[in-house]
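Working notes, beginning with the structure itself.
A single protein chain has been removed from this complex, and every other one stays in its place.
In this document, chain identifiers A, B and C correspond to the written order of the chains, with residue numbering beginning at 1 in each.
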């Protein structure tokens, strides 16, 4: 049976966007003839020409700034930050301009642009190649932040992101680039802003997104043996945040664990935990637990397994949910 | 009676640091002859010479990067980002280098440097002159984040920050620069990492920091009339976070409101709320409420009062703490 | 690339020495081997615009004193740069102004009241950028230069002959974003003009502390971009040099970096105290090079301007400033607070919806009180 990897699905999404709308352009470092260091833009220059998919000088602030300018003038740019940390030189352009342009111009200029950010660790990468920066973006008003975890979502969410009239930070979990589906890519998926219940369960809500979804499902399977029926929620986007799905789940289960790979302090996981505490106060049977990366710089490859959330850590958190009291 | 403003106290702290330790240097945009746009470095070049306090070219990444280099080589730089948003061009240097240097060199190189960030709004400033960026820094492992709210703390915390062997983000609330004390500046205050109970109370813990502390005290006074005795906690530093003081207070009062000026989503306020939910679960009589900036770009001067947390909003949040149930 | 080509290329990219000038500070005219003097009509138009620009600038400063503007960065002394740059371009060429370009925007035809919206604290950008082909006034320095490259490159991809002009100050050339922008422009041969108003100060920091370069225009060669220097207080030279750069850009010749030598006669803004970092003598030497006086002398001496015309221009300036003053003092319609949530994203998130509801409820409650 034919299988598709996430990298291929993303590539297909870009191909389809380029084919359907000639305002779409793709650019960045090594996205042209090389096809990107993760092959997401493979073949695009050959197929659509240098004007539609091209390499730029090595300058991330320039790349995002140029995308802003092109978006102001009729195009729909999709740019790549080669690794998560290498998006930081562009942070000022993202925060002070991309995120604010619609607002500062009283709605007269919108910026349809997508910033693709290969993110997270778990691939044995060197320092500065494994960070998780979603908190920076999610905290910034004016950005959409999308976090696919499945091959199908990678495809439809990227297409939907390109169709949006606002700047989108599109987080691609590097360690899932080679994850596969044997399904046809759907023409249409759930919209941005709608979470997916990846596994329904009665006892605990395990809320997560992006790179951590497979781990959540694994942990949910392992939890069965311990007698816990875990509901797994994949947020799919962090902004907008589908809090309705989250709170409905927690009101049902009465217990929640929030799982994310990024350092936990002042993070998206903090937000979700705080929100559950606020909205589900009377349903909660135990405190909301967070399983996140430690508040340390991403470690070297040989120690990354000590850093990354694991099935055991998720199970420990679940075990900690004061079952004796219930 | 002689009074001292926060701006003067900061200036005094820098003077004392420069006088006592010739490794201390102060530099940035307009910090030399002009004395800084908020007068915090007034007179330093005249008193200590151009080698100790000097202007640089207009380039924030360069300023922080140069501070890193000088800190590697025996100096203790104190640099200024002229306004909060103008620190963002330096974000990569702060996150990828300043915060990580000690760790990547296995502890052999520490970076004693202070990045002063005039922050927050409430001064009728133009766009990009009123942002609150503490969440970006507090989320980043490897940084100390200090947030004074009083004139005395501004003095002692800045001196303590300069004495630390780690990079410190020192947040100066612009709208408090001209706040005053008529006390002598203390030689020593509570250490970084220790919160202060600014007002003790029985009914609600109001947890805040930096620019919002005066508002919290005002709201606490106003709450008396409504019959609520509010305890006000000033965190003083966000990293380290003195969660012991916070949780002790909430365990006592059973109710908590977190107050901060920054947009609330995935913020320091989220972290505090999440942590209270986790640590004080069985003491909480009502959900933790957050009063924060909206998740919108900082508004133009004429509308900033609709954005900024107010006494009314704090009181509304307090009123919302399910008193009828208790 | 052969050895000769490199040396040839290098010399073709270096700026004129001395800066291009047609009308000197005494109002005397000089020819230039490379550039052409603008037409008499253009110079008369420029003079009319200078008179208006100077008056509106003064009016704005007055409005600050009256508490009608939060802050104002004056264009005084730099009007020739701002006006010359706009007159040299087509109305459909894009401008990327900083906070200081009020006079440029007014010259472009934007309503002065809309221009001053930001400084009045009304809304960040008070005009419709697409209507005037003028981006919002930008405070984060040099960040808009790369937007200009994007806009210009977009036009080029569509085979339009639009040019984009990015304004920046001497100080802003030190920012990394300027480097990235001009490098992109060079590589993509984008039809952009980087127009540096070297007014010798970045707030308090003098040019010598900003760069050790022979001149700011010498920065172009490092990107394969031609650098040019112009007397920024000579509107004729500004118009000529920018027209030339725009023609080259339209013809596919790529970007140009232009450094205009000028001076910020006032403090950085009204909030600044320039006596802390510069001496009055220096200001005086530049007073003698005033761009308005100089053109006036030239036009009067050469018989192109008579008292009647002068009176007409003064009247026009009076009318514009009176209109601004009247509308300011009459009170402009305030922007409703609910708009705070209207332009954050195309579709509000659930989180924004509930915050907007909260604000609405608060406003309703206040209304009831």
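Keep this in mind: a contact is a pair of C-beta atoms (placed from the backbone, for glycine too) under 8 Å apart; a residue touches a chain by one contact, two chains touch by 3 or more.
Remember, predicted model here, so these are calculated numbers, not experimental data.
Trainee: Just to confirm, in the complete assembly, which displayed chains does the hidden chain contact?
Mentor: The omitted chain makes contact with A, B, C across the full complex.
Trainee: Tell me which residue among B:3, B:105 or B:305 touches the hidden chain in the full complex.
Mentor: In the full complex, the listed residue that touches the missing chain is B:105.
Trainee: Any idea which of A:30, A:165, A:190 or A:218 touches the chain not displayed?
Mentor: A:30
Trainee: Which listed residue, B:66, B:123, B:197 or B:248, touches the chain dropped from view?
Mentor: B:66
Trainee: Decide which residue listed in C:38, C:112 or C:176 touches the omitted chain of the complex.
Mentor: Residue touching the absent chain, from the options given: C:176.
Trainee: Give me the chain A residues in contact with the hidden chain, please.
Mentor: With respect to the unshown chain, the touching residues of chain A are 29-30, 32-35, 37, 55-62, 85-86, 88-89, 124-129, 265, 294-297, 299-303, 306-307, 312-313.
Trainee: What chain C residues would touch the chain not displayed?
Mentor: Per the touch rule, chain C residues meeting the hidden chain are 1, 3, 6-7, 9-10, 13-14, 17-18, 174-180, 183, 186-187, 189, 209-215, 218-225, 254.
Trainee: Given the full complex, what residues of chain B touch the hidden partner chain?
Mentor: 25, 51, 56-57, 59, 61-62, 65-75, 89, 92-93, 96-97, 100-110, 141-142, 144, 164-166, 193, 239-244
By definition in this document, only the chains that are shown with their structure count from here on.
Trainee: Sort the other chains by how far their Cα centres are from that of chain B and give me the top one.
Mentor: Here the answer is chain C, farthest from chain B.
Trainee: What whole-number Å value describes the gap between the mean CA coordinates of chain B and chain C?
Mentor: 36
Trainee: Measuring from the mean C-alpha position of chain A to the mean C-alpha position of chain C, what distance in angstrom results?
Mentor: Result: the chain centres lie 40 Å from each other.
Trainee: Among the residues of chain B, pick out those that touch two or more other chains and give their numbers.
Mentor: Residue numbers touching two or more other chains: 61, 85, 88-89, 127-128, 265, 294-297.
Trainee: When you check chain C against every other chain, which residues touch at least two of them?
Mentor: 123-124, 140, 176-177, 339, 344, 349, 351
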